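To start, the structure itself, in structure tokens.
The full complex has more chains than appear here; those shown keep their coordinates.
Here the chain labels run A and B in written order, and each chain numbers its own residues starting at 1.
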Amino acid sequence: MILPLSDAIERFVSDGASVALEGFTHLIPFAAGHEIIRQRRRELHLIRMTPDLIYDQMIGMGCARKLTFSWGGNPGVGSLHRLRDAIEQQWPRPLELDEHSHAGMAAAFCAGAARLPFGTLRGYLGTDLPAHNPNIRRVACPFTGEMLAAVPALNPDVTIVHAQRADQAGNVAIEGILGAAREAALAAKTLIVTVEEIVDELPPAMNAIVLPHWIVSAVVPCRGGAYPSYAQGCYARDNAFYRRWDAIARERASFLAWMDEHVLGTHDHHAFLAGLQQADA
Amino acid sequence: MSACSRDEWMTVAAARQLQGRSVCFVGIGLPSAACNLARLTHAPQLVLIYESGAIGTRSDVLPLSIGDGELAETAACVVPLPEIFSYYLQAGRIDIGFLGAAQIDRHGNLNSTVIGPYATPTTRLPGAGGAPEIALHARQVLVMLRASPRSFVERLDFRTSAGYLDGHGARARSGAPGGGPRAVITDFGMLTPHPLSEELQLTALFADATVDEARAAVGWPLAVAERIDTIATPSTHELDTLHALNARTREAHARPVRIPL
């Protein structure tokens, strides 16, 4: 089913839902996150290995009740100030944490994709994380008796990923760095994919990365939908924006002003991008 | 040789630790610079893996993020992130893992989670990322971290990843498969674990650094090895290569990005 972004968010993302916007540095679905902010969703359980700027924005705008994550920084730049403010000062509201390592979250997404109730890893040894997260437990190997770490499967109510293209039938093709996006997509109860373009037919893909149409709930045409993250073969990561974000998000007032102007004050992602372009010019 | 900053010196010192066809699990920042410097100088066969999924990258510039497009384009292949952690790291296929942190203790344990109590931190740090399992599984770990009494601490606020735990073989007894921190490269030189106690001790200094400077920068009573090596000043070739890499990187990152309208 091909839907406009606003319809897809309205239809599939409810208050209180668990939502994973995945994509590791590459293909982060910014447009979808902004639309969730515009539609003022609340009490979301946000799930993402690296919250990145998009969750900094959603958390700062009060969309989230809980965060499942494994690394919450601005890559190569520093802190996510809105995430820190939520944890350190409970602003704009308290944020419950379900904190993992990358390896643990990866195992949880894989378990979710396979519809197993838990994932197993040789991990979380010598770290204080399990002491603060009851979702990190141990399981004994039924053959060797060895104790291993276990994490509960992640099966988001909604996963949203961004991709380069889909065909009319709803098959989605992804190129480049994947992070855990594919596993998060396969683990979802509902899967929304925003894409740079929709083509009549994808070429036979052989071993390329494809999400077949019947696991995709909605395809959303959304050019530039990953900006300021990037889409391999379409546009580059705006590293300068990631650096600028540090100053924008450092204070509540400047953050709110920016969100008001650029996200709440724009009608859709095209208007958001046009506004930034104008500001640059 | 030309004058160089302590960051550059750290990068060169780390690069020299990398040899032959070692497989390196690379983080962003100084580790990425060190690995690529080694690749561009004495270790062209080095294999660089980034947790985003890029294996065997030969990027011409340094990535700002761990998943930049250059990494994918120049990689031998790109695999899903879960495979990096299960089929490569956990499978024992990583020779050298790089870690940084906000705090380190005398046994090389690291904190990148919180300053203050976990539930009510004074400073919330980014968190674990790949660190706990890199620390666990890499055959050897290199820590790169500028020193100050606030970062080299008597007691961690939170242990994010394991070094030698309480030392004296505690790490091996815990069942950790990897070898633990082989060296801590910092801005006065290098600490390495004592073979028995596994306490970090000062074993090498940059040519322009002193034992007193090292002691002042470390928040515990720093053990000093009987013999302290001097880390050779970066060569012109090393520095030129690093400067050129950094210049290419700055130039690439400054290139304005077209907003995809």
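The definition used in the following text is that a residue touches a chain if its C-beta (ideal position, glycine included) is under 8 Å from a C-beta of that chain, and two chains touch if they have at least 3 such contacts.
None of these values were measured; they are calculated from a predicted model.
Participant: Please state how many copies of each chain type the whole complex in this structure file contains, using the displayed labels.
Facilitator: Each protein chain kind appears in the complete file with these counts: A x2, B x2.
One rule holds for everything that comes next: only the chains that are shown with their structure count from here on.
Participant: What is the distance, in whole Å, between the centres of chain A and chain B, each centre taken as the mean of its C-alpha atoms?
Facilitator: From the centre of chain A to the centre of chain B is 27 Å.
Participant: Could you list, by residue number, the parts of chain B that touch chain A in their complex?
Facilitator: The touching residues are 28-29, 51-54, 63-69, 71-73, 78-82, 85-86, 89-90, 109, 113, 118-119, 121-124, 126-133, 135-137, 158-162, 165, 171, 174-177, 253-254, 256-261.
Participant: Report the residues of chain A in contact with chain B in the complex, numbered from low to high.
Facilitator: Checking each residue of chain A against chain B gives 24-26, 49-50, 69-73, 75-77, 79-80, 83-84, 87-88, 99-103, 106-107, 109-110, 121-129, 132, 176-180, 182-183, 196, 223-224, 227-228, 230-232, 234-242, 270, 273-274, 276-277, 280.
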